[in-house]
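Below you will find the structure I want to go over with you.
What follows is chain A.
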Amino acid sequence: MEAINNLISGGVVQDIMFYVFAALTLLCAILVVANPFSRSPVTSAMFLVLTIISMSGLFLLLHAFFLAAVQILVYAGAVMVLFLFVIMLLDLKEEQRRKIKFFGLAAGLVSVSIVAGIFIKSLASIKLTAEPALEGETYVLGKLLFTQYTLPFEIISILLLVAMVGVILLSKKKLE
Partner candidate 1 sequence: MSILTYIAGWPLLAALALVVVPRNYRVIIRAIAVLATLISAVLAVKMFAQFVPGANGFQFEQQIPWVESLGISYHVGVDGLNVGLILMGAIVAFAAALCSWEIQTREKEFYILLLLMTGGILGAFASLDLFFFYFLHELALVPTFIMIGVWGRGEKKNYATFQITLYLSIGALIALIGLIALYLQSGANTFDIPKIIEHAKTNPLSLNAQNFIFPLLLFGFGILVSLWPFHSWAPLGYGVAPSPTAMLHAGVLKKFGLYGLIRIALPLLPQATQSWAHVIAWLCVGNILYVGWVAMRQKDLNLLIGNSSVAHMGFIFLGIASLNLIGVTGAVLIMVAHGFLAALTFALSGYIYKQTGTLQISELGGLCRKLPFIGTALLMAAMAGCGLPGFANFVGEATVFFGSWKAFPTVTVIALWGALVIGGIYMTRAIRNILHGPLPEKWNSLVDASNVWRKLPYALLIVSLLVFGFIPKLLTEKINPDAQKIVALATGNLVSATAPGASPLNFVAQNK
Partner candidate 2 sequence: MHVSLHHYLFVSFMLFSLGLLGVIMRRNLLVIYMSLELMLNAANLALVSFSRFNNKLDGQVLVFFIITVAAAEVAVGLALIVALFRKRQSAHVEDLTSMKL
């Protein structure tokens, strides 16, 4: 038991877990965007759920326990249910395999390479300041939210309310 604990805190297991979760995340993400077997949005949605779950694993590794929970609750729970609900509602057939447009492909590649360029460029300028040493974040995070970030917090809640009203209005049958 002691040995296992050491193994975990020693970082080797954490490293392994990172690779596992990262690989899982990316693999599921690929399957969301480009699934060679199915074009159905349902499949994509299901893989998105997997992506999100594996991402919350990454969050755990980063000691963001609260966020990991929220991620699963909000994303994998609420948001994805909404997605699936809409997909079912619209009763979408499996997407036909249209030809990939050359323009789309080119645009995608160019965009990605641009992002990659920016990424590499900015990586160079990153300097690590300290070793990660935060513990018991959830309590601190809560305190931060309700002290320093009270105003944004309230605004966000209003935003949610507005979004709710907006959605009700939008989904009324007759849009004027």
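These made the cut because all candidates are chains of the complex that A comes from, given by their letters.
Here is the rule we go by: a residue touches a chain if its C-beta (ideal position, glycine included) is under 8 Å from a C-beta of that chain, and two chains touch if they have at least 3 such contacts; residues count from 1.
Small disclaimer: the values here were computed from a predicted structure and weren't measured.
Trainee: For chain A, which of the options 1 or 2 is its touching partner in this complex?
Mentor: 2
Trainee: Mind listing the chain A positions that touch candidate 2 in their complex?
Mentor: So the residues of chain A touching candidate 2 come out as 11, 14-15, 18-19, 22, 25-26, 29-30, 32-34, 39, 41, 44-45, 48, 51-52, 55, 58-59, 62-64, 66-67, 70-71, 74-75, 78-79, 82-83, 86-87, 89-90, 92, 95, 98, 100, 104-105, 107-108, 111-112, 115-116, 119, 123, 126, 128-130, 132-134, 137, 140-141, 144-145, 149, 152, 156, 159-160, 162-164, 166-167, 170-171, 175.
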